[in-house]
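One protein chain is absent from this view; the other protein chains keep their places.
Should a chain be cited, it is by its letter among A and B, assigned in written order, with residues numbered from 1 in that chain.
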Amino acid sequence: MTSPSITASGAKARAFLGFPLILLICVVSSAVLYFVLSQLDSSYAFLAAYTVLQFVALATAWNILGGYAGYVNFGVAAFFATGVYTSVIIYKTVQWPLLVTIPIAAAAAGLLGLGMGYLTLRLRGVFFSIATLALAVVLNTIVVNWSFVGGSRGVYVMRPQEIILFSSYERYLFVVMLVLAIGSVLIARAIENSWLGRGLAALKDDEMAAECAGVPSLRMKLIATTISGALLGAAGAPFPFFVTYVDPPTAFSLSIAVNAIAMPLIGGTATWLGPVIGALLLGTFQQIATVTISSALNLLIVGVVLVIFITVAPNGIIGFVKDLREKRR
Amino acid sequence: MTFSLDLFSNAIVSGILLGGFYCAIAVGITIVFGMLDIVNIAHPAFIMTGGFIAYFANTQFGIDPLAACAIAMIPAYYVGRLLYRFYNVAFEKRGEESLQGLAFFFGLLFIIEVALLLIFGVDYRFVEAPYIGPTIEIGFISIPWRLLIPLVVGLGLVLVIIAFLSRTFIGKAILAVSQDPLALRLVGGSPVKVKEVAFGLSIATAILAGALLIIIQPIEPSFGRDFIGRVFCITVLGGMTSLPGTIVASMILGVSESLTSTFLGPSWSPAIAFGLLLITLAVRPVGIFGR
Partner (left out) sequence: MSNAPVLTSRGLTKRFGGFVALKEIDFALASGERVGLIGPNGSGKSTFVNCLTGALQPEEGAVTFKGVDITRMAAWQRARLGLARSFQIPRPFRGLTVRENIEVPLAFVAGLSSQAELEAKAEETLERVGLLAKSASSPKNLSQVELRKLELGRALAAQPEVLIADEAMAGLSDSEVDEILELLMQLNSKGIGIILIEHIMRAVMRFSQRVVVIVAGSKIADGDPQDVMQHPEVVRAYLGQ
């Protein structure tokens, strides 16, 4: 039986090693990745990697609200598109650099999350989910009717000719998304290990019992919704420069709508690692598959895999592995 | 946009006609979500499937779209029952229902839409029938047959279901489960079996609603998403379990969309349902006839 003092110092040691170690791993693996991709000397390689990293960011962001708090956001496309179109508006007006646009896009999407949450989170979880579904349609409608951002005809976005430090714009975009993805994961991990994560887990299990234990449930849900929304919007900010042509179907893409949900559910929603695994596996698969099969069929497969997984392995890959290990003991 | 009595009255009439159609799309959700708490967000996908079944039957075999879907309702009912049985075993029984159950229906919604896309492509599809085209003129009011028939069928469908729920044994069992599943179990009923029947019924209504949809206008697979907001808006606004509420809310939505479409332009109408839904949730979450 451990005495409290040993446990306490053990906890201190863990906390000390945790963050710097993870950061080191991220920096080293990023450098390796960048080096490998440079050797391939193909802009396609960087763009494909961008897409996969974008999924990592989106899946992680979704999971903050979906996995940690248990509120299912079906309108990921709405938040992503908010980031996309904020970026488009800035491009068409003041042409600020991407690094300035990203926080603004994050703020816009975060506000959207806060507003949506405030209106619906006091009700049952399903109403939040239904409202997010309808939200995507509404924002789509607004964009379609807004000629300044291109309406249904869309807008063309020009990538800057030169960019400091990088030999091509694709490499720059890749690094930006790499940082966003890593940032999202670090934020998710920090939340998970903090009082916020603990409170969200409690209210996800039993909201009334959590309240009686002092958890301010509405406040916590709003924080999670805002952070989740903001990260989704941030991931959308570089997108116009990635695709160079933005129209509603591209911004409110079906692929993003289903993948942002499928990846965490397939990988495992309990921890930050699940969305990462789901995104890396599914994202890479799709990048390879799009070359051989149509994108619609590709999406169909994702949908089917999602349904199979949540039926057979409801806690995702990570949950499945955990169960296996426990059974072996 | 100049305001004229002509335009206004026609907008109101169109709205009411549309409202009748909306009854048909929402009645299934009132039963399944309002009464039985099954969040079938894939419902609009089944509506679209109904529309494409009507299209297929009409273009390949020359069958009237309404007749095609009326017949298709029967296998649809059984498919619905099977679907619910699967959902019950896989999710409800395990108690993980909230996240995974919702994701299941979302996955289904998605799979059906993409499958329809793969089979039928992105082009608009329409049907031909003698009643699509002609219009009744009463003074300055014009009532197209292709809107009138969905109104009649839609209202008729809801009235039939109201009668079914209050007069038949299974119908009363559905009402019983919606109010008190435990009591039903105590008198020997099986809530799961009852929910299964109700779910099958709701899918059948969706298929029929699909026929009405394609009679009203040409369709393409992505339309389903526009209907999600509408369907849940109507159920919530009407007062979750209330079928008369479904009728009233459908009319309110239909008229609101029609007025907006006439005076602000048609591209704004998908947003109306969501706006109404949000207002309802904020101001009176139990809906008009809700308790």
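In this text, contacts are C-beta pairs under 8 Å (C-beta built on N, C-alpha and C of every residue); 3 or more make two chains touch, one makes a residue touch a chain.
The structure displayed is predicted, hence computed values, not measured ones.
J.: Could you list, sorted by label, every displayed chain in contact with the chain left out?
T.: Checking the complete complex, the chain left out touches A.
J.: Given the contact definition stated above, which residue among A:Gly66, A:Gly83, A:Gly199 or A:Pro314 touches the chain not shown here?
T.: Reading the full complex, the residue touching the unseen chain is A:Gly199.
J.: Using the touch definition up top, pick the residue from A:Ala181, A:Ala210 or A:Ile223 that touches the left-out chain.
T.: From the options A:Ala181, A:Ala210 or A:Ile223, the contact with the absent chain belongs to A:Ala210.
J.: Contact with the hidden chain only, please: which subunit A residues?
T.: Contact residues on subunit A toward the absent chain are 1, 4-5, 7-9, 11-12, 14-15, 193, 195, 198-199, 201-202, 204-206, 208-217, 270.
To be clear about the criterion, only the chains that are shown with their structure count from here on.
J.: Between subunit A and subunit B, what is the gap in Å from one C-alpha centre to the other?
T.: Subunit A and subunit B have C-alpha centres separated by 33 Å.
J.: Would you mind writing out the residues of subunit A in touch with subunit B in their complex?
T.: Result: residues 66, 70, 72, 74, 119-120, 123, 125-127, 129-131, 133-138, 140-142, 144-145, 254, 257-258, 261-262, 265, 269, 294, 296-297, 299-300, 303-304, 306-307, 310-311, 314 of subunit A touch subunit B.
J.: So in the complex, which bits of subunit B are touching subunit A?
T.: It comes out as residues 39, 41, 90-91, 94, 96, 98-100, 102-104, 106-108, 110-111, 113-115, 117-118, 225-226, 228-229, 232-233, 236, 265, 267-268, 270-271, 273-275, 277-278, 281-282, 285.
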